[in-house]
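The structure under discussion is supplied below as structure tokens; questions concerning it will follow.
Showing chain A:
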Amino acid sequence: MHKFQNRLVICVAALALFAGAAQAAGTWNRGANSDVQSLDPHKTSTVEEHNILLDLFTGLVTDDANGNLIPGAAESWTVSADGKVYTFKLRKDDVWSDGTPVKASDVVFSWKRLLDPKTGSEYASMAFPVLNAEDINGGKKKPDELGVKAIDDTTLEVTLKGPTPYFLEMLTHHAMYPVSEANVTKFGDDYVKAGNLVSNGAFTLAENVPGDHIKLVKNPKFFDAANVKLDGVTYIPTEDRAAGVKRYKAGEVDSMNDFPGEQLAEMKKEMGDQLHMGPELGTYYYIFKSQKAPWNNPDLRNAISMVIDRDQLADKVWKNSMLPGYSLVPPGIKGYSAAMMDYAKMGQLDREDAAKKVFEKLGISPSHPMKLELRYNTSENHKNTAVAFQEMLKPFGFDVSFVTADGKTHYSYLEQKGDFDVARAGWIADFKDPVTFLNLGHTGDGNNYGEYSNKDYDALLDQAAVEADPAKRMDELSKAEAILIKDLPLLPLLYYANHNLVSPKIHGFVDNVMDVHPSRFVSKD
Partner candidate 1 sequence: MTALLAISNLHVAFKTADGEVEAVKSANFTVAAGETVAIVGESGSGKSQSMMAVMGLLPKNGIAQGTASFGGQNLLALSKPELNAIRGRKITMIFQEPMTSLDPLYRIGDQLMEPLRAHSGLSAAEAWQRAIEVLGLVKIPDPERRMRSYPHELSGGQRQRVMIAMALANNPSLLIADEPTTALDVTIQAEILELLASLQKNLGMGLIFITHDLGIVKRIAHRVYVMRKGEVVEGGETARVFASPKHDYTKALLAAEPAGRKSPVPDTAPIVLEGQDIEVTFKSGGGLLGGAPMAITAVDHVSLALKQGQTIGIVGESGSGKSTLARALLRLAPARGRVVFMGRSIEALGKSAMRPLRKELQVVFQDPFGSLSPRLTAGQIVTEGLLVHEPGISAAGRDKRAIQAFEEVQIDPALRNRYPHEFSGGQRQRLAIARAIILKPKVLVLDEPTSALDRHVQKQILELLRSLQAAHGLSYLFISHDLAVVRAIADYILVMKDGKLVEQGSPDEVMASPKQAYTRRLMEAAFGH
Partner candidate 2 sequence: MSEALKGRSLWQDAWARLKQNRAAMFSLAYMALILLLCLAVPNITGHDFTAQYPAYTRVGPSLEAYPKAETLQGELQDVAKRARLEFKEWHQKDGRIFLTVASDKPVDERVTRYLDRSDSFKDAKVEEKSADGLTLVMSAAAKQKYFYFGTDALGRDLLTRVFMAGRVSLAVGLLAGFVAVVIGTIFGSVSGFLGGRTDEIMMRVVDILYALPFTLFVIMLVVFFGRNFMLMFIAIGAVLWLDMSRIVRGQTLSLKRQEYVQAAEALGVGAVGILRRHIIPNMLGPIVIYLTLLVPQVIILESFLSFLGLGVQEPMSSWGVEIAEGAANMEVAPYLLFIPTFFLSTTLFALNFIGDGLRDALDPKDR
């Protein structure tokens, strides 16, 4: 009898173990758009890494489930009256995953590292509002001159070049995350390897197999560890979207942060509310070479814009996976009202009639067609958009031809200010503020590929940059955008929308314009 009992105990124990193994389903298998380039917050270059770095690290401020700013490593902060000095109070007993305290000096070290030319950080510009940052990065000043000071272990004082109302928003960018000084000093650039990496986020790095997965496990030393429900998160790159959806259906991944838009209708039928779609802070636009005739004519640019049926682009070409866009800055930034094209509300017919008059005045008609060369980087959807653009302009006497190239060639051509008529580009916000978009039209900006230049516009932007009153600033920015929309050197076509496919097993996943989804607020059945 005893024996039997023993056996029973063993069985139950085994069952419990088994159940425990099943409990490991507390790991969220997150399908990710693409492979991660780097886990070093100072060396990443794409928006793809944001979610994973957000799980690993906690910035001074961080994102909540809605993508809104909440206190992170800093529990509070004060801003000086002139808006130039920020004083952060760090959490008192916050520690890195190795148990050493998170100190203000770590932040100072991190930002210096970010700005050090030897680091070669692509997102160094995120710290440029800080005093002397740009000069340090340009090698003109020493890192020690950076306007950041650790008053004591938990007090950090940041001095800015000028008032930067969106500075806190910039701090949510992963480039500004602190790393452990001791850790980086110990391992050098290899500190990001699994086994070496020490972080202060809700999760720590367990494995990194490029192209396969990045496994994070819960960080018990995280300041809010008590409220973290997941045991871990595994990021799985699913570059082939169609294959990714199949894996999702097979339950191999719990979510995907993109899916093939062209199958939207069918997927909606099949998966219903597992499909999450919402506006995102991003704009899909075409650029006119605005200094070159005939594209230097705002009337022509606007007439072309009027002819483009954005509803059809969004609906038929992108199957509603993008939204029709009539402004450069997409909606969704609190306090900002985007300047819409005045014909946004006009019926397509009226627009076309109006545009036709302009074209006639310019002598463009099907019998006297005008040539237009459109450059875009190769991709199925860019191609479809371009083809639709071509078809829409054809009846009005435009002979649209394409020049396509792979992404690298395309952007290096644009950056080198190569010649074109119209080119494709897209912009996704790094942080939640209109300037990130509006700078695209600022004279001399690196991303102003069409070389648009308007003094009034520049002046308004520059003025807004030093404006301390947020409401007033937003107003000035809006005015600037109005100028841009009237001139239309950039032709906004669509707003990006985020597409997530989320299993019903996942809870706490909230759609938001930044498409930010910290795993610490998520749970899984």
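Worth a mention:
In the analysis below, a residue touches a chain if its C-beta (ideal position, glycine included) is under 8 Å from a C-beta of that chain, and two chains touch if they have at least 3 such contacts; residues count from 1.
Basis for inclusion: all candidates are chains of the complex that A comes from, given by their letters.
None of these values were measured; they are calculated from a predicted model.
One candidate among 1 or 2 touches chain A in this complex; it is 2, while the rest do not.
Across the complex, candidate 2 is touched by residues 242, 260, 262-263, 265-266, 311-312, 315-317, 347-349, 378-380, 383-384, 386-388, 390-391, 402-406, 409 of chain A.
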